[in-house]
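Missing here: one protein chain of the complex. Every other protein chain is in place.
Naming follows writing order (A and B), and every chain is counted from residue 1.
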Amino acid sequence: MIYLTAEFRDRAAAAEAIRLLRENGIAPADLDVFSEEPVEFPRGVLDRSSRISLASVLGGILFGVLATAFIFWTQHDYPLITGGMPLSSFWATGVITFEMTMLGASLAAFVWFLRESGLIGRRDRSAPVPHVDPGSLCLRVRCTAEKAGWASESLRRTGAIAFGAQGE
Amino acid sequence: MATVPELLPYKRIREDLFRPLSGISRRYAAAALVAFVIGATGLLAWGYQLRRGMGVTGLNRPVYWGIYIVDFVFWIGISHAGTLISAILRLTDAAWRKPVTRAAEAITLFALMIGGMFPIIHLGRAWRFYWLLPYPNWRLLWPNFRSPLLWDLTAIVTYLTGSAIYLYLPLIPDVAQLAKHNTPWRRKFYRALSLGWTGSDREWHALERTVKLLACLILAVAISVHTVVAWDFAMAIAPMWHSTIFGPYFVAGAIFSGIAALLLVMAALRKLLHLEFYFTPHHFNNLAKLLLLMSLLWLYFTVAENLTVWYGNEPNEMAVFGTRTHARFAPLFWAMVVLNFVIPFVLLGIRRLRTIRNATIAATSVVVGMWIERFIIVVPTLSTPRLASASGFYSATWVEIAITAATFAAMAMLYMIFAKLFPIIAVWEFKPHPEEEE
Partner (left out) sequence: MEHRWGMAIDLDRCTGCEACVAACHAENNLPISSPELAAEGRTVHWIRVDRYYEGGFPDIKVKYVPVLCQQCDAAPCEPVCPVYATYHNPEGLNVQVYNRCVGTFYCANNCPYTVRYFNWFTPEWPEPLRLQHNPDVAVRMAGVMEKCTFCVQRIRRAKEDAAEEGRKLADGDVQPACAQSCAAEAMVFGDLSDPESKVSRLTKSGRATRLLEELGTQPKVFYLQKGK
């Protein structure tokens, strides 16, 4: 596997390069764009799907249900009557249900973020991390040795400035 | 030289925002020393209270809640600084909020940490505070989840966790930057915190998604937190506490005091860190207008509450109402109205008067006024119980005052440490995208 890196000053040029590479078979999973601030490409260029919202919703529901069930269980495990209120009541503990749902949602979002961004867990440790100057973008392509030559040519054509190659 | 920050070269922005992190000026050291001394006094006072008993405070029968609870509600209220700015303004994509978000979120986190200490400080047997947590024990007992105090616990823990995550996430890219240019021990610290952030688009995408999601969650939680704190009072049947308006009243009051605190902090940061290009008169103008808006909203709620009580003429409530408006607590009550409404209205409502200096004065007035407002809510009701033979007075002792002062010192200290370790403005968020015209 060869890692090619190319620096672009211009977002449109980088988008063009990505489009070219993708048209010719390089998968989005093999492409990474490095920058010092978030870069927005037009739709369709390099979309990343995200499951963070789903994870958050599920985490929230799980936490909320577990917390409420736990409360109800404790109220029957050692039943103590207070103020004539019923032993278990959604009115009396609904606030806690809500808060625990929110807590679960926040934690699940955070954990899934760590996973999805690659900060924790699966990440290609052998891939080089290019140094990025402020204001510019760096495109890193992972491809086989056969495609490497043609890929470099595409990058050059679309206006990349600095180049790098690693691996064999 | 460009005066609009966005026109400054990126290198210059980064320099400006990273510069405060290196070196300690004499002024910083002096402030830290003062804060330390005040904080230490407060800690000693608390130790004395733990040793001798709650009798060292001014609490008595019937005023069983005093300044500690006032402080608790006050600091949780201050913690709503971040809510409005980060959550609401982020969700509506208001560009002017960008330099302000981290400062606001830091206030939120530290105010929560400090406010969360008070439910422990005010306990008669504070060393047993952990009995409020559900854990298996030899007595086979569980805490009483029906109690609003347990609701408080879950709400504050949730808000604290959410705020910590919400402050930490946008910090990661900046910390990754800091890891590149620094002294060796700091580099290790920053690199550990950055979790190996490389700035790839996958990471950015995930970050932005999560931050946006958290903004929604935090907003919901923040509203619920101060509602739950309000319900500590509203769920009680004490006269003038048992009011349905308390939930929204406290939330509005919290956002009100939160914006005031943010304005103060921003003014301080601007002066002390030489960030005049970043915290511009435009920001102060916007915040001042928001503060004015919240002042009017606060007035609306206050009038609604008091008018309802007065018109209803229920004897127990009117007894409390009387002590607040024209008897013992009247000076405080009317001072509160002047500080919370009259001064902000004049200084912020008249456009020619709406300068940074006046906005700061108005913000200080609001912070003091909102502390008094919490006092007016807590103490008069308790000192005027239904069975009048039990009426009483309350005046704080040195222990309570020392601990209160110590919390302000603690806030200052935490903030100073934070501003020394991390850029107070999110560098990556602040620099607009290279081609933002479309």
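In this text, a residue touches a chain if its C-beta (ideal position, glycine included) is under 8 Å from a C-beta of that chain, and two chains touch if they have at least 3 such contacts.
Predicted, not measured: the structure shown is a model, and the values here were computed from it.
Residues of subunit A that touch the chain left out of view are 80-85, 92. Contact residues of subunit B toward the unshown chain are 52-55, 59-65, 119, 122-126, 128-129, 131-132, 141-144, 146-150, 153, 232, 235-238, 382, 385-387, 389-390, 392-393.
Just so we're on the same page, only the chains that are shown with their structure count from here on.
The touching residues of subunit A, counted against subunit B in their complex, run 11-12, 32-40, 46, 48, 50, 52-53, 56, 70-71, 74-75, 77-78, 80, 82, 85, 89, 92-93, 95-96, 98-100, 102-103, 105-107, 109-110, 112-114, 116-120, 123, 129, 132, 134-135, 140.
Contacts from subunit B toward subunit A in the complex involve residues 10-11, 14, 134, 140-142, 144-146, 150-151, 154-155, 157-158, 161-162, 165, 169, 172-173, 177, 195-210, 213-214, 217-218, 220-221, 224, 228, 231, 428-429, 431, 433-435.
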